[in-house]
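What follows is a single structure, written as structure tokens, with notes after it.
One protein chain is absent from this view; the other protein chains keep their places.
Moving on, here comes subunit A:
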Amino acid sequence: MHLLAIGTRKGLWLATSGDRKSWSFSGPHHPMTEVYAVAIENRRERPRLLVGTTSSHFGPTVVTSDDLGETWQEPDHAPIAFPEDASLERVWQLALTPDPEIVYAGTEPSALFRSEDGGRTYSLVEGLWKHPHRERWEAGFGGQAIHTVLPDPVDPLRLTVAMSTGGVYRTFDGGASWEASNTGIKAYFLPDPYPEFGQCVHKVGRHPAAPERLFLQNHHGVYRSDDAGATWRSIADGLPADFGFPVVSHPHKPDVIYNFPLVADGDRFPPRGECAVYRSSDAGESWEALRNGLPDGFWTAVMRDAMCTDAADPAGVYFGSRSGEVYASTDEGDSWRRIAEHLPDVVCVRVAEV
């Protein structure tokens, strides 16, 4: 059975399906909370759902469920808390690692937290928090946040994060020290358009079988790195626009990626209002529009974590919109069906077989 988790600005919806065509929905879970981060850990004896919620009244937290959303658990004391002169605003990312007990959380304000109990409680990764660049990281419109956390699929000491704004940072020693890693990524909104850091990265994707290759959607600019983020080069040729939020890798084919272009920073709609996922089958050298089953008159957008793939073969691709619709493909993006509508703004989707 596939479990699809849909995080929205007003709660979480869960959907299950045996054939990925007919879905049964439940929700809202955690109504009236913003759900920006979801992870489904399906390697445990009982699959664990991890969800970051933010109540405008009662603040942010992380809750877990080991019974597919029937009941939820939360520690009495805050699972994620800053030790000193900051307070948690939002959990933007919950990232699983090869070890199911180790989970990372990316937060607003920009910080990284690490859990060693399967995502129930976390401690601050101080090496990044104390980085001398931190005082010069700025807030994008969504707030200053680490929204992308990419644990290395092989080496537990290596980790890549990305933030808005600030850019990409890497550690090779388990988080003790970090280096900015933005060579080649343009920050058109700064006096120096190619600074060491300060880029507004929207998302970074990677295929676990090719960990040296990263794909990046910037605040204008789509890039690829073939050296684990040391240097980047544009792969935006062939896209109708280089603005957007998500970039997602295919589960089995390292050269296949998905992107959802928007016209521009000042025009955050798909070109001509035509809903279209773009797919590259050659690591960004060329792109094709996937529109079979997707609507026109789509004057909305797809947020950075609102696109994902499943692990089936052929792969499923899913995305949600700010207008509360969720579309799914069971043929790697060749054709699409709307599987949900009239939800609140979708901000993240995650799927796993459970």
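Here, contacts are C-beta pairs under 8 Å (C-beta built on N, C-alpha and C of every residue); 3 or more make two chains touch, one makes a residue touch a chain; residues count from 1.
Throughout what follows, contacts and distances are computed from a predicted model.
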(request) Have a look at "Sugar ABC transporter permease", "Molybdopterin converting factor small subunit", "FMN-dependent oxidoreductase (Nitrilotriacetate monooxygenase family)" or "Fluoride-specific ion channel FluC" and point out the UniProt protein name belonging to the hidden chain. (result) "Molybdopterin converting factor small subunit"
(message) Considering the complete complex, identify which of A:M32, A:I102 or A:V354 is in touch with the unshown chain.
(response) A:M32
(message) Looking at the full complex, which residue from A:L88, A:V103 or A:V317 touches the chain that isn't shown here?
(response) A:L88
(request) Name every residue on subunit A in touch with the hidden partner chain. (result) 32, 55-59, 61, 74, 76-78, 81-83, 85-88
